[in-house]
Each structure stands twice: as C-alpha cells, then as structure tokens.
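As you look at this complex, bear in mind that one protein chain is not there, while each of the others sits in place.
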C-alpha cells in the first residue's frame, strides 16, 4: 500500500496530532464528500446552548480515524493478528462512518425517514469521489469498508473497533464534545483504556476486545462520562427546542409542497427531502447546513406565515419553551395555542428521552479480563456498573411550544 | 439600569463562564444582527489549516464582553472612577465591536472596499434590532457605544479598554484562537495581567491604563504570544491561499456582473457587493458564510468556467500553491499559467505580510508603573521588548497560483 | 477586623490564586505550626505509586481555605446570613483543620493511638504560635474555630462548609490529588457546584446547604470522582505496602523501647510516640516527615536487624508484596516466612479496605432543591446515585509480606 514520503499531520486538541501515513487516507480526506462534513455541526443544535460547540463532523471523523489508527498499531494483540489490508479498511471505516449525515442530523431523521447510515453506505459504494479513490486501490475495498460500518464484517473484531460499547467513535466524541462545550463531563482517561485493551478469544474462538482489570476504573469513568454527556449536552432541552422547530418547519414545508411546488423555485436543494422518492447521493451532497440556513433566510422572506415564522426562529434564536409533559400542562398549552390562533400541528411537540448509564446487550457488551485470566462481563467485575445496570432508567418527557416571551435558553 | 432576576451564564472554555447581569446586554445578544455572528468564522479561512478552528465571531464577541466586564468590576482604580452608564457603554462596545464583519472578513475587505468598522457603526446607529434595544434604554447610547468602538470617545480610558495594545479584544482572541487551533502559542497569563492593571494619570491629567511592574513578565509573554500567533496562525500561507481564491472569485464575479446581470438571478445576496453603491445594513445582514458557501455551490454548477473552478476550489479545498515571490519564480509561474491557458488576472496573486512583535505608536503604547511609582513605556521597562522593537521586522512575500497536483496544505 | 493594605495572593494550580485579605489569616499561615505542614505529604505514601504526588498538607490547607472563602463570599444566601466574625471563623477552620497531622498520617494513627483531630484542637487551643495569633483578635476565637472543626458549632451551617459530604475539604483534595498524581479521576466541575449551592431551611428551621437541581450532574460527577480516587489512589496497594512497613517498624520500635531505652539516644523525637503518656504539642511539632526519614536513616545503621531492615525498606523502596487474603494464601506465606526465618509479627500484615461511592448518614446527607422548590435527599433526585447507594459495597482484603524479589510497584 502506498505510503507518503513524509507522514502528514494535522493539529487536534484531543489527540495532539492526527497522523496520516497512507496516500489513500489523504485522498479520502480531500474528496468533496468528506470536505462537506466541515459544513455539518458535530453537535447539531447544541451550539444554541453551549456557544462554542461549533465543531464539525469533519474534525470528529478525523479523530475517530486517529483512535482506530492507534488501536491497530499500539495494541499488540491486535496489531499482530490483522493484515495491512484489514488495518487500512478499519481505519477507513472510522474515517468515513459519518459521511452520510445530513444537516442537524438527528432532527433530520425525524423529518424525512432519512437514514444517515444508508447514505454513508451509498456514498462509499456509488458514484462518488470517495468511491473512486477507494477503487483505485482495490475493487473490494468500498464493500469491505461498508461491512465494518454496518457491523456485518465477518471478522467481528473489526466491527468492534469502530462501533460497540467502547469504541473509537464514542471515545472520540465524548472527549471532543466535552472540549468544545467547555464542560468537564465527558472526560475520561483515553490513554489508560488504550493501554489496557487486548484481543482475547471467547468461547467458539470468537475474537473479542477486552479490557484488562487494571483498566476497569478507566472504563467506569468512561461509562459515567457517557451518561453525563447525554443529560448535560446531548439531551439538553434548549438544543431539542431548536431541533423541534426544525422538525416542525419541515412538516410545514412538506404540506406546502403538496399544494404549491412553485414555492420551491429558489429552494431546489430542499425538494429531494420533501418529495416521495429518495434523494440521490448528489442531492444529498448538496444539502449541508450552509445551504439549509440559507434556505431559512429565503423562507423567512416568503409568503407562508407559518414557514416564515419557524425559519426566522431558527435564524434568530427565538426558541420554543418547554415544560414537563403532564395531561394538565398539555391541556393548558393547547388552550394557549388556540388563544394565540396557532396550529398545534406545527406549534406543539412532545418528546421523551431516556437513557441509563450502561445497558449491555448481545454483541455489545464490554468484557473484562480479571487478574487470573478469566473473562467476564463488565457488570460482573465492577460493583458500581452492576449497581447502575440494575438501577432505574432516567427518563424525561417534555412539551415544546412557543410563548410570547421568548425563552432565553441560558444554562 | 435594569438587572435580571438571576445572573445568566453561558459556558466558555476561555473564561469558564460568560456572566450577564443586565437585561440590556442579554437583549443585544439575542438581536438578530448579533446572532448572525454565529455564521461568521472567527478565523476566516484558518479552519483549512487547523481543522478545529471552527469557532465563530459570536463566541469571541461574548469573550471580549466578559473581559471588559471583569476589567470594569475588578480593577479597583477603574471601577471607582466610572459611572454605571459608562461601564455598560464600554461592555456594549466590547460585545458589539465586530457586528459589522462580513464572511471571511479580511479577504472580503480586499474585494469590495468593504470596511467592517463602517458597518459596525451603521448597524448600531441605524434601523436594526440592536439599535432598537439600545435606544429603549437611552437615546444617546448607540452613539456612545460607537464612539468607543471608533476610538473617539472623549473619556479615553474607555477606548483603551476595548482597543489598544493590551485590550480586551486582543486578549480574548489570542487565548481563544489558541484554544481552537490547538496550538499553545497564544497562551499568556490573563489573570496576572488583569490583577496588575491600574488606572494612572499621565501628564495633562490624561487617564491611562498601566501595568504594575510585577505584571511585566505577563505582558512580555502576551507580546510574544501575539507575535507567534501572527506567524503560526493568522498569516499561515494555506489560509491565505484559501482567501486568495476567494478574492479572485469576487474579482471574476465583478467582471461577469458588468456584462451579464442575469447570471445573478439566483445569487441575489451577492449583488450588493458587486455593484457600485454600498450595501445597506439589510443587505449586509443577508450575506453570512452560510449564504456565501451556498452561492459557491450554485456557481460551481453554472456556466462561467473560471468562476466555476474557483468556487469549486473553495468548497472542496483544491487550494493554490505558494512560493517565495522572486522575479525568477514569477517568470516561471507566468509561463506555466500560459501553458495551462489560465488568465493570470484570476490565477496569480502576490501578497506580502509583515509584522514585528511590538511596535509602539502614538496613543497605542503600553505603559508600566515601576516600583517607585514612575510610569514609563514598556520598552523602557523590559529589556526583551526593547530588543524586539529595535530588531528587524519579519516579512514574507509570496505568490499564489494553481498547479495540477493540488496543494495538500498539511502543516 | 484588620484587613491588609493590599490583598495578598499565592499561586495555586487548582484555584489560580489563593486570596488573603485579613492580616489574621496571613499571620496564621506564617505560624510555625502551619509552616510545619510543608513537611508532611498530603498523600502520605502515595508518591511511591505516583512519583509526582509530592504535594504537602500545606498547599491543601490553603486550598480548603480558598474554597471556604469563596463560599462565604460568593454564595449569596450564605454571605448575607453570616457575620464577619463567623466568616473569619469558618475560613480559619478550613485553613487549620489539618494542623494536627503527623507524618504519614493514616499509618501513624494505626501505630500509636494517635488521633490527629485531637492534636488539631490542642494546637489551636494550647500554647502555640497559632493560638497566640488567634487570641490577639478575640479570646473566644480559638474555641470557635475548634468547634467548627469538631463539627459541634451551634450554627450547623458552619460545620457543613468545612466538613460534610460535599465540603471544602473534600472538594479541594479530590481536585488537588488528581492534579498531582496526574490522574484525571478526581476531576469534577467545582465552579458549577459553587454556583448552585444555596442555604435553605429544613424542618425545625435548620439551616442546610443544598444544591439546586441544575447542579445535580456536577454532584453526581463529584461522587464518582471520590469513588474513583479511593480505589485508584487512596487505597492503592503499593502505597498501603509502604504504610504497612511503616506500621511494622513502629511496632518493632515499641518492643525495643520496652527493653532498651538507650537505643533511642539519637532518636529522641520518636520517644513521645513510643512511650505510654501522650506527646505534648511541642513534641508533636518536632516530628514531621523530614525528622522521621532522618530517623530511618539512623536506624538503618543501628544494631537491631529487624528495625534496620524495615527502615531501609522505607528509604530505598524495597516494598512488601501483596496478595488476596485467603486462608490458602495466608498458610503459604506463613510457611515462606518460617523458611526465611522472619517473624510474622513484623513481616505479615493483613488489611481490608472498603467503600462505596456514596453512603448517606445522619447529618451528612447531600440535599437537592428540585425545580419546584422541594428539598430532597440526593438519592431521591438522582437515579444514578440511587442505584449506587443500593449496590454492593466494593471491598478488598489483602496480605502484605516480603519476598526476595522485591516488588516493583509500577502501575
């Protein structure tokens, strides 16, 4: 595999440097579908809560790649069992796992039955710059990369590296989101975990990443970091309020589209996401957050009052209020909406989120190698994780709705 | 002046929290012209070099406000001589000093005789949401804020706080840009400097911010941080390459505009920056980086080949190469361009940058209070700054030009 | 109360600066009993595991003081209900709460029925430089300071500030020990917790520090930090091995003292800790870690072979091995000791440690103020803390013993 004359590096606050050794990796980074990730916020609407959470999926993707690169090189029991082709394939899977994302991705998937994983696969497999780069090296490479991303690669250990309970993706985003939101919650000891990961064989000779017992506190810390980030950042109601408006705007746009296609003459990039048939990957490429916000600017000066209001709210941060979802609260809000002559279809949304710190499930468990060599599930080795998995699941249901006095969203 | 029930805070990695006490400040932050700053990168094209330099002028502006707020509250010799009205005015000046910026601001000013300071003043003084908010408090407030920003306020100390050699603006951006580029160069001891700033009277009773001698090493460090950031970040040739393409694209668009106005039917937001008469503040509001990049996406699919090529280069990071500007190099490149049939008007640009670490000039000196109370210019108190001001000025002239093999821009 | 002309500050990596406003505080810091804390490691034997854990109780005590100072000034509902005298008293309690510690304090208390809290009180109340300083201000001050330290002050809120479940002492040591061991485990968001602490009245008008619901994740993080630091740092078996040798050495010295007082002619500072009657505070003052290690150096060249061996082990890090305490293991080791002709009284020690992350008990609960104003115990407000308190308690029993091949203690 062709290496470059000199390793290329890019600065990164989480990993110090991102190291790029293979020309193939460098070419993928410079493919236009990957460069597009600079125009998609990593944390979607969270910059509405944490003003500095302005980082993109571009730098996150580089970070995941870097962790994978370190894993396949630095974990000796992994490094020695993988071929160079496998190593490159799994590094590419880390790098490219998010290329299918749309703008404000999580909200977007509520809107349009859009599935970013489907598009990740299509972009890698179909007629794209990325596909072209991969194929120049090996015709099977696109397929092999996609298998890892879809967690169906026959060599299961490759799937685990990119996506499992303790994987390169999650490890990068917790640290990165913590850095850019300026919260300390997502911090854990990445070095310790990397140093204590090993490949072991379970029953039936299945290869499995496990953590040595001496790394268990690092893993406990990571589990808690994940839990805290969910409630402090990912589920923050102010961010979900922004996403709600986004979702409601698309609901409105779909309704308009049914009746008045001319409305969209200067909003062509939106149409593929409103019509029945699925967007092509070229259409997908065209809709990034720059384009979306620009469309909002146009909509905010168009005729439909509901779309106009919702689009302005996104641009100028006139967010919805929120309140616990109880029958009384809902009744009250419905009355208010009626009084303000606002259609609840567009101006009320309920949402419920829940997570606990750690739920092991088939194929996605964390395993620990005890001092005597026995391999057990994490909850058997850690009293604190055991307590957590048996505890109640935290859950929060809320209603989003507009109010004259606009919510201020400070935290 | 109306305070809020509870101080509002926003997280920030540089200052821990941004503290907002006055409703007036909060309302300015929520004005649409201020929210627009979220769509303007603080470092323009630098995210092309440092992938995580994706922070906006929005968070920088909050940071400047926070430093001003601390200065007027924590420096006792300042706190006791300013009225509440003056304190609020200078905090607003810190907050709003950048609202006039356009997309990729420095490049933009090369293009279109656009002056962001002029627009900052217009937005504060004319018919904007910000202006409305300020006037509800006091009719003179917009004018007083603008005076500080323009460095013409009769109480000179107010001007010094926001913009001088050692001011809230510079102090925030050095720390912030350092954090987001993941370089250590811009770091200095803000706490030390804030603790050692004092107001003293010079001859003619002029009020002047001075640094106590015990803070002089903090200032030396700050001077060096500034110098390093210029060469490592602000002047990085890869960022300037991106800006160059941006400048050349606008040059081309202006030429097209002379001949073919229809070309711009779906690029209306660009027109005010191509025609003769100056943009209004409403037109200015509409052009942020989202809109600009979206226009690039449209241009990259339009007819004009030069505009098309340049716009694609911006979107997909096919940057220009660079080389030291010597007569031989220039001759060589001109020949290459001719061979590739490329017009040098759009495909060659020379640029020269220079700075030294510290150049004192009238009204913009840093003063130090010696242990015996005497107040002297920094270079008299610091042997190292003295050496630097007498040293040679570092200077770099380079040529930007395209090449088949596209530059990779790694650092 | 006499303030100083200018606030004095000392640099500190945890708090930025320690701020000292009152001359009284400054004089206490300069009292010889407080300066002695520079010669007592904060983490006892832990520098044997974490080489940089060399910080002293001196800097920790300053840190506790600083947190108390911030609490009584920055928490408005606290600041407004305390008198200046109460504020100073509680700051002093924070500063002085550890002055009674002996060398390798936790080990020391195993040895000699020595109780550091008793000596803290004696030093403040009896004939010491600290006592003199306090009395010059107010004759009752020493007693009032001691009441807070002993958790018996009639105004219970003062006791809570210095020592409870979420107190200045614990908050400082977790952050500080984390910084100096170079582990990330002890990190939590001090700023968030300080911002969300409030004084509220419970039933019977009892004043109580509570955390607002918006700070609950900060508290969860703090609970986990504490748990992790216990297992990763405070209970680290290599540190406990060092302490074990220390304990065994004193056991041997006591036996020697019964038979041969002349042995101690050049070890006078040890005698008060070997004889029956309790040490005076002057005798206590004389034994710091410098003196103790110097005594070890002397012992290592004296006649008694067991004392000689144990003292050399402390100086030159020839530590005991450790193994899980099971009947089989114990039997095995006893046999080995016999073979090596080593007396188990001095060469075998079993120890068991246990802790869970959070155990609420009377008077030492953490309370949370819910959004509707109700005040509940932490475990009612946090599903994760609830799970933890109901989970199993982690426990570890081990045997320490020598071995030819000396343990290396790397982690």
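Each chain gets a letter, A, B and C, in the order it is written, and its residues are counted from 1.
In this section, contacts are C-beta pairs under 8 Å (C-beta built on N, C-alpha and C of every residue); 3 or more make two chains touch, one makes a residue touch a chain.
What you see is a predicted model; the values in this text were computed from it and never measured.
Within the full complex, the residue among B:224, B:249, B:281 or B:378 touching the omitted chain is B:224. One chain of the complex is left out; on subunit C, the residues touching it are 8-13, 16, 18, 20, 26, 30, 32, 35-36, 38-39, 47, 50-52, 54-56, 58-59, 62, 179-183, 266, 286, 288-291, 293-294, 297, 315-317, 406, 408, 410-411.
Contact between subunit B and the absent chain runs through residues 183-185, 187-189, 214, 217, 220-221, 224, 227-228, 231-232, 356-357, 383-384, 386-388, 390-394, 411. In the full complex, subunit A makes contact with the omitted chain through residues 9, 16-17, 191, 195.
As a working rule, only the chains that are shown with their structure count from here on.
Taking each chain's centre as the mean of its CA atoms, C is the chain most distant from subunit B.
Centre-to-centre separation of subunit B and subunit C, using mean CA positions: 49 Å.
Centroids built from CA atoms put subunit B at 32 Å from subunit A. Residue numbers of subunit A whose C-beta contacts span two or more other chains: 183, 411.
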